[in-house]
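Below: one structure, written as structure tokens.
Apart from one protein chain that is not included, each protein chain of the complex appears where it belongs.
Up next is subunit A:
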Amino acid sequence: MAKFSLKINGSSREVDVEPSTPMLWVLRDHLDLTGTKYGCGVAQCGACTIHFNGTATRSCQLPVSVVGDSEIITIEGLSEHGDHPVQRAWLEHDVPQCGYCQSGQIMSAVSLLKSNPSPTDEQIEGAMSGNICRCGTYVRIKSAIKTASKL
């Protein structure tokens, strides 16, 4: 066990955990930030996606020991009032069914739009292919990303 001081969603948070603990579990079990989800644990599903120093990262593969003082943004910290353009677009297109994958989908989409503000369909598909949606909302997700790119 070791103490870590982390920068999460603009605040300083302290945890006392095994250094090998992935950020996914630090967030979920130790920091009460359950918006980031567990789907596979092996970076195959994207449900655990957060922003690590501005880059979309699968938190199930990010041990707390390597985070240091890098900024971490989770779905909870994406906007203060849930009105990030991507969140607004998601609501406009009524994307979610069960909703479990959507935190990860949104974090991946935000990251895509930051680096590519007007992606083509192929670019969206490529960037988002690491995020599984078992309910099959892919068509709506793509529409929402295109809408968000215009907001």
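Note that a contact is a pair of C-beta atoms (placed from the backbone, for glycine too) under 8 Å apart; a residue touches a chain by one contact, two chains touch by 3 or more; residues count from 1.
We take it that contacts and distances are computed from a predicted model.
Colleague: UniProt names the one chain left off this complex as which of "Respiratory response protein A", "Isoquinoline 1-oxidoreductase, beta subunit", "Amino acid ABC transporter membrane protein 2, PAAT family" or "Glycerol-3-phosphate dehydrogenase, GlpB subunit"?
Modeller: In UniProt, the chain excluded from the picture bears the name "Isoquinoline 1-oxidoreductase, beta subunit".
Colleague: Out of A:13, A:30 or A:146, point to the residue that touches the absent chain in the complete complex.
Modeller: The single option touching the absent chain is A:30.
Colleague: Taking the full complex into account, what residues of subunit A touch the chain not shown?
Modeller: Given the touch definition above, subunit A has residues 1, 17-18, 20-22, 25, 28-30, 32-42, 44-45, 47, 74-76, 78-79, 82, 87, 90-91, 94-103, 106, 121, 124-126, 128-142 touching the missing chain.
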